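Yeah, one chain of the complex is gone here, protein chain that is, but the others are all in their spots.
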């Protein structure tokens, strides 16, 4: 074929399959969202419309890619988690990451008018996202990653809530507020909010304090049940990697997953309770569909 | 800080900077566009609206990322080329690829209604793209990559044009047309088009035969000038990598590039002429802005 | 400095640190040992001198690199295992692998005259080894890797023992023996050995049947003790990765390890018993030194 003279250039593509049997976290981040949030007038410290749009896009990604077991979002970032046994796209890193980034972007742009009906997008300032994949060998590492993001959410939200209250309600300049907050710890900020502005931080909306957790909903397990307290076995990798078996079985499981509703929650994912009551997330075995929705 | 207990998980992120002084090609491909083109009624063998939309999105990517020197698109794929001296995002592979994929997707979705005014997107079937980066050490390799894509465009378009003419004008079934075309060479297909349907393939639109080339427009060089016939020197890597110097200079060059118009051409990029008349593409040194536009 | 003009070439070195908290197996293989074993007259099916030399070199590698927790050797290959918490050379892949390969080679060459006093090495046929690193995310994966090598040892040794007995004692040609063994299962080979040659394979030396396991010796645990039956916790990665703490502590642990004797065993490592009685291997916490040696 005439093409053969140039086809050798295909040899320059390098394989990028991710290590088997490790958790894959794909985290995406808004590109230049600081500037973008000014441009489109995002409210400070939190813009509920923007968060709801992020969550709506994340739900679509979860529906599209049934291999995802959970996602966690805060501000303009979202982390999507593939199970260690995931074989999607032969675990090719670039393919996994770009598919998530592109699908998320598509829905974000498409749904924008729903969440910002009065603020049309301008072609010179379209939102976009970058992304990366990170591997976590053990379930403990994955749990720590999720905790890291949620602690970060809390720290940033407490700071931002205090800062913007000082500016918006206290009439301080940005610089003055920043200077006063420098070096303060959590209790200091809680104190400022409460004594000066009568705000009890605990009463702030959960979505701001906890971020957003997205997952497939099945019947919750009793936290004391055997199912719940058993450590999820990540170990039995041999069966997970026997690809012939899993091809048909995976398709079956995929269908089961499509039947489950994808929900958005704003709850603690640092403690064990969340995970014990939803054992399907770490085990990757679909639970029972709720009898009534 | 309370966060420190979990922050160790950042150590699992692995560096992915691409080898310095090599050409970077980021190729993106439509995900499931075969099905999608049915869904939205793309015309066969080529849908001009769909190609124009691809090109419009590519132009925006070129404008946004001034480090790109050229792009080439055909069907639902687009290849974007960074110069060997490119330092954008410290050449981090994931960052470069996802930024292009996301920016392209954003514009594709945003501009869809302009090019398909009568065919609104459906949320369950949004277009999306995946992408990958490939390195090419030498200019000859890069040129061969570009030639590979354009030869591929030609081969596919000749086949598709013949096939769909046989079906649409010749009333053949897909299976029959496929069977007859099996094993034919280019001249056979030209012959079928001409003798049976009076179609001279050479007169088909250039956009279908050559694909689309996107680049910044400066004054063309005389192909016999010294500038044009000198091989572009990729070699002087040391200066390119002296980052301190290039930071300010890069910013200056970036501004110059923003002034240049990004154009879409449908021309031969296999022969030398295209490159000799546009030496700025391989040299990465901005040319002269046209005196009148 | 005059050097600066060229120093930019250092930027082309690419990082290769291995994923944290995963087991690292470095397997080395003899280069062209088939030819080499002919050259130096290795005995068939096993040459005890050659195996003892491999083991002696492996023991020196284990002594030199105290971060290694276990090694397993068979024929002309050896697998060396670093614990998930290992920070040696910042887990740089190339550094870890080449250090093991070079240290092993050095001792192999140096000790050759001790094990082959009548067969001097010839400069044109010096033994050498290549090596690679493989990551295993979980302890179950690592155990399966070790089992894989030991099962391989068994399969090959049973075949080789039968083949060479048929040739050496049975007077068959290589081709005839090979043909007869084709398609046989283990029991067939046992039967051939026993009925034709009066050899009970079970009585063959353990070193041939089981390969060689190299590790630091502490007091064995009672297989029913809490220490032994507790699954080793790989999970607490955060402490393992807090490098400041571990620097001094690691040095202390290193000293403790140097005091332990490195032993060569020929035992089953597939069943749990081996690992339960030697919990220090998977936990990486030094055990009690034997009170008398």
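In this document, chain identifiers A, B and C correspond to the written order of the chains, with residue numbering beginning at 1 in each.
One rule holds for everything that comes next: a contact is a pair of C-beta atoms (placed from the backbone, for glycine too) under 8 Å apart; a residue touches a chain by one contact, two chains touch by 3 or more.
Please read all numbers here as calculations on a predicted model, not as lab measurements.
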Per the touch definition above, residue among C:20, C:45, C:84 or C:127 touching the missing chain: C:127
Contact with the hidden chain (one of C:42, C:72 or C:145): C:145
Touching residue (missing chain; options A:6, A:129 or A:145): A:6
Contacts of chain B with the absent chain, listed as residue ranges: 19-22, 84, 135, 137-141, 144, 234-238
Absent chain, residues of chain A that touch it: 5-6, 8, 11-12, 14-15, 17, 19-21, 237-238, 241-242
Chain C residues touching the omitted chain (full complex): 1-3, 6-10, 12-14, 16, 28, 31, 60, 93-95, 97-99, 101-103, 105-111, 121, 123, 126-136, 141, 144-145, 147-148, 151-152, 155, 186
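The rule is short, and it goes like this: only the chains that are shown with their structure count from here on.
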Cα-centroid distance, chain B relative to chain C, in whole angstrom: 50
Centroid spacing, where centroids are CA-atom means, of chain A and chain C in whole angstrom: 42
Centre-of-Cα separation between chain B and chain A, whole angstrom: 31
Multi-partner residues of chain C (at least 2 other chains): 19-21, 237-238
